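Note that one protein chain of the assembly has been removed; the remaining protein chains are unaltered in position.
Let's turn to chain A:
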Amino acid sequence: MSDTKAVPVMAEPETDDRARQRTPLQRLMGARATWIFLLDIALIALFTALSREGVFLSWLNTKALLLSGAEALLLAVGLAMLLGAGKFDLSLGANLVMSSVMAALAMVAMVGAGAGVGVTILAGLVVCLGTGAMIGALNGMLVAVFGINSLIATLGMLGVITGFALVATGNGQDVTGFPHQLQSGFGLRTIGGIPAPALLALTVALAMWVVIRFTAFGRHTLAIGSAPLAAERVGLRVTRHVMSLFVLAGMLAGLAGFIDIAHYQTTVINGHNNAALQAVAAAVIGGTALEGGRISIMGTIWGVALAVILQNGLVIIGVSSAYQLMAVGAVLIVAVGLDRMSSRRP
């Protein structure tokens, strides 16, 4: 046996250089999240300068920005968790709609039956989360148990759920008539000046950041995305873990559905057709890897912010918001493209 003190036998000069630890500053500047954050700041400055009397940065408009980003953030964070494990969920937007429809129908029925406001709204929340979780579980089963590619499985589910939501509402009639306290008490409520739904979404994002960064669940998620076979080989329960990720993302979509009906006081059946793809764009722009193994929750927040800022800012300066679609698309391609070119992988 060789001597017990560590000698740098394994370290070859050229590999040493590659694997050297980076300083916190290097890591910060190397992170996509940082650059997207700076881009957000630049866009805020630009729109503030271009809008009349800087109305873009007014408190009223800031609140509108936060409120419109809440649902998108919940979807994007859920998707980022799935992407971390190398899985997709294209049905998140349909899940949102389905959850809100089920909750709205349940609440209308309860109001009709003379139930109290508080218990009705609580039931609405439970139905939203439950529907979201059930759809997530179904997706998870198709992917983790039956081994169907997640893109295909959730594409199929997207169609099934959307159709189901249309059938359940008599061909897409939006459901209204549930307690208005849902909107006044939550949807349009502000806490310390910040819209309650935005606070909720940011809290969830923060929680997910902690999970990814500091818990075994987070490590296992990244390990499964990074090398599914290695994860299996070290004895991780991959099937169970992937299932729970789909349920988690589904529940977050359900929560987004609850925010949706609380915000608009009606279901918005036709307003979320591109929600899942927008969530993919936001997560990937922020530095979450499509191939799995890397999640940036911070980047996801800034990615969602980018879409919201562009949408709102272009409208305020009187430009068609169609340009927002182009801008987000272009940023997505440029961000990922730059990453490819600068990647030092062998």
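Definition applied: a contact is a pair of C-beta atoms (placed from the backbone, for glycine too) under 8 Å apart; a residue touches a chain by one contact, two chains touch by 3 or more; residues count from 1.
Criterion: contacts and distances are computed from a predicted model.
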Name per UniProt, for the chain absent here [options: "Urease accessory protein", "NADH dehydrogenase subunit G", "Helix-turn-helix domain-containing protein" or "Monosaccharide ABC transporter ATP-binding protein, CUT2 family"]: "Monosaccharide ABC transporter ATP-binding protein, CUT2 family"
Given A:Met102, A:Ala223 or A:Ile297, the one touching the chain that is not displayed: A:Ala223
Residue among A:Thr215, A:Asn270 or A:Ser321 that touches the chain left out of view: A:Thr215
Residues belonging to chain A that touch the chain removed from view: 1-12, 15-16, 18-22, 210-211, 214-217, 219-220, 222-223, 225-227, 229-236, 289, 293-294, 345
